[in-house]
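The complex appears here without one of its protein chains, the remainder shown in place.
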Amino acid sequence: MVTRSGRNILRQGDFRARTFDSEPFELQPSQGHLGFRPNPTHSFTPDIKFAPKIQSLRYTYAAAKMARLLKTSASNFQSRLEAEGKTMLKVLFLLVALGAVAGAIGMLSSPNPVHSALFLVWTLFCVAAVYLLLGAEFLAIVQIIVYAGAIMVLFLFIIMLLNLRRDELGDDPLPGQWTWGLMFSALLAVALVSVAGAAVTLRFSGDPLALTPIPEIARVMFTKYLLAVEIASLILLIAMVGVVVLAKRPKEGA
Amino acid sequence: MTEMHGTATWTVMKGFVEEWWVVILVLVFPLAGFLINGLWGRRLPRPIVSVVACGSIAGAFLASLYLLALNIALPPEQRSIQVTVYPWLEAGPIKIPFTLLFDPLSVTMALTVSGVSFLIHVYSVGYMAGDEEFSRYFALLNLFVFFMLLLVLAGNLATMFIGWEGVGLCSFQLISFWFTRERAAEAGRKAFIVTRFGDFGFLVAALGLLAIFGTLDFGEIARAIHENEMVSPWWGGKVTALDALNKPTAVGLTLGTLICLGLFMGAVGKSAQFPLYVWLPDAMEGPTPVSALIHAATMVTAGVYMVARLHFLFEQAPISLLIVAVIGAFTAAYAATMGCVENDIKRVLAYSTISQLGYMFLACGLGAYIAGIYHLVTHAFFKALLFLCAGSVMHAMHDVLDIRRMGGLAKKMPTTALTFWIGGLALAGLIPSGLFSKDAILHAAEKQKALWALGLFTAVLTAFYTTRLGVKVFHGKPRDEHLHEHAHESPNIMTIPMILLALGTIAVSVLWMPAFVPGKWAILPEYLRAVLGEVHEPTAQEALQSTFWAVGAALFGLIVALFAYALRPGALWSLARVLTWLYQLVACKYFVDEIYAVLITRPGRRISEFFSTHFDLGFIDATVNGIGWLTAKFGSAVRRIQTGFVRNYALYFVGAAVLLLFYMLVRGLTMAR
Partner (left out) sequence: MEAGIPINWVLALSAVLFSLGALGVLIKRNIIVMFMSIELMLNAANIALVAFSKAHNNLDGQVIVFFTMTLAAAEVAIGLAIIVALFRLRRTVDADKATLLRW
């Protein structure tokens, strides 16, 4: 048998095979598996186990070759997967971020309020994608349901209720507002981004592709933040009552 | 020289009275009257106000009698009692408490003041019956009596000064009682400011005494001087008291002389001597009982009392005593001349008061303090009486003051006329007690011929103008028929005090009558001997001689006046027309008021106006107003932040947040380095 490198590894009387891997392995009939230990941090690394019994050398050789191939390709795949996964995450994130920012800019620049709302919906979807990329899938779904699905709908309701058309608001009474606003916002962005870029020395730990198990969130929420849950429900109740009161039409003749 | 009187402490009195507050009742009564009438007088009915006012003075008089009894009961050497009412000022070694001194002199004065005050209060009830501000008048009068009693009963110069200023204040208030009249308001101001001149001297002298002796207490200063103790004056070191007083100063006079002159300056202001007398004639703008009480009997005598009280100090500076005597004599003559040509009843009496006060100062200056005090007492009685008669006349003549419109009132107002003559003759020195007191003063002056001559001249003029006044007002033909018809006698409430004062004038002569007890002369000199020193009893020959001269001078004046006004009316007028310049000079009061106006009043007013406009208005007001203006301008500039636009407010938020962020960034960066 000739390996890729052209070396004849099978010699008469020599049951030891050599691969490029650093660790040689020995075929020992008593051992149940090849001395191949998978990486414990990678949860889905294929754990290659072979049948404990090797009947004949022939099969052994074939099995050894196959095992070698698999191992190489597995590790190759793993590392390639990891490498590409990391890059993939970054690329994906950049795309999503770009989308979010584009949506925000679109929201700001659109004269039609309905278009602004729709741009915001797009932005919220992108934010949900960011949550996903950060491993918070529960939040991502909640974001879509609550924000994009309820809040923005409410916005659109109101816009259409008030029958707002394009911005026909006449002359701007505050001409300096644009300059100052742009300047301050730019400064704000600069400040925050520089903080984000320079001052934060944290690094993500753990599996970048790990997802958050929902039971964990539930556990934290209902033990540590139980009071907050109750208060949140109260707030929602108050909000409901408040909305009804505020939106009432004044009684005739009152 | 007086023997040093021992100052017993309060424990001596303990045997006679259980509570110490009994002795200050004499002060409490008038003060209570002032408070009641002052605070609630308007709401109380008039009878109550009158009773409160007169009752409080009656209470003060009874308390004074009680004090007299207590005082007499003590042996003569221990009659000087000091009561510390309140430890007022204490600053390190300097202690100026609020003390009262009860010794023969102060008790005498207290009796005089409260007695005459009481009668004048009763008179005022009738005199001021038609006036609106009844209760305010009595409140002020009571307050005045309180301050006057405080003055005479004071145990140290500070307490006396409180009384001094207090009577000045009440005098001012009462002179300008009808302050809606411009002349009354002006007269009040003039009185206050002119006496203030004098008070300045008083205060500086008091401070000098404090700086030398470290205390203002009469007893302590007297002891320091008599026993020549060591004192630590302000210029450091320890010297004997007399050396301290005799220290020469830059102006050539000793320190003691300067202090005495300062004190005398206060007396000149308060007792209306030359040159600070100008306020007293104008003070006649006030109600007549006020003139009677304040400007005849009590306040103006404060100066004499002060000189008598501090006589031990004045004796250390003989020059000051000389000046006192000279100014006293000169003023007496000077004022008497002006009294002869006045046509206003009250002004004649005012000049007469100035003149008699000059007599008192003459006596004190010559060392005859007891004679001066006695003249003070008698003068209180008859001058108050004369003023009350004038008030009665004014009441009858509907407030006419000009004697040229009066005449023949004796038939209409017999009581007034009789009491007037009693007082007038006492003033002239022709009936006791005026005779005794004036005679005593002239007797004391016999050694100094110049002063004696002035005194006699004044006596002549005194008799002259008194008679002139009496004849022109009460006798002869009425010059204004209409007024004469409506004249009537005053009600009893006014005439009874006058009668009592007339009786009192005569009764007071008892104090000077020889007691015909060997070794003791008369009551008053004996009583006051412990405080004011020995008065040597005149021998019969000396007494006769001085009386001859005094009475003779007075009679001369009387006869001349009778001749000129009763028998040959108009005779003097022809004389005046001949000596026009002299008459004009005197009638215009020697133009003193005009001189003062030019030299002092107008420049002073101009300076005040300058400071008022440029400094007070221009600088201080401008600064205060400027701060207000600045605040307003600042506010109106800053309020433009509130534009009302929500977007602007959001801009402020974001801007502030950005600034804060950048600040923290920079700090973080610099700190990280």
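Per-chain residue numbering starts at 1, and chain names A and B are given in the order in which the chains are listed.
The definition used in the following text is that a contact is a pair of C-beta atoms (placed from the backbone, for glycine too) under 8 Å apart; a residue touches a chain by one contact, two chains touch by 3 or more.
Remember, predicted model here, so these are calculated numbers, not experimental data.
Asker: Provide the residue numbers of subunit A that touch the chain removed from this figure.
Answerer: Spelled out for subunit A, the touching residues are 85-86, 89-90, 93-94, 97, 100-101, 104-105, 107-108, 113, 116-117, 120, 123-124, 127, 130-131, 133-136, 138-139, 142-143, 146-147, 150-151, 154-155, 158-159, 161-162, 164, 167, 169-170, 172-174, 177-178, 180-182, 184-186, 188-189, 192-193, 195-197, 200, 202-209, 212, 216-217, 220-221, 224-225, 228-229, 232, 235-236, 238-240, 242-243, 246-247, 249.
Asker: In the whole complex, what residues of subunit B lie against the chain that is missing from view?
Answerer: 639-640, 642-647, 650-651, 654
Here, only the chains that are shown with their structure count from here on.
Asker: Roughly how far is subunit A from subunit B, going centre to centre by Cα mean, in whole Å?
Answerer: Inter-chain centre distance comes to 106 Å.
Asker: Flag every residue of subunit A that touches subunit B in the complex, lowest number first.
Answerer: 173-174, 177, 180-181, 184-185, 187-188, 191-192, 194-195, 199
Asker: Please output the residues of subunit B touching subunit A within their complex, sorted ascending.
Answerer: 645, 647-648, 651, 654-655, 657-658, 661-662, 665, 668
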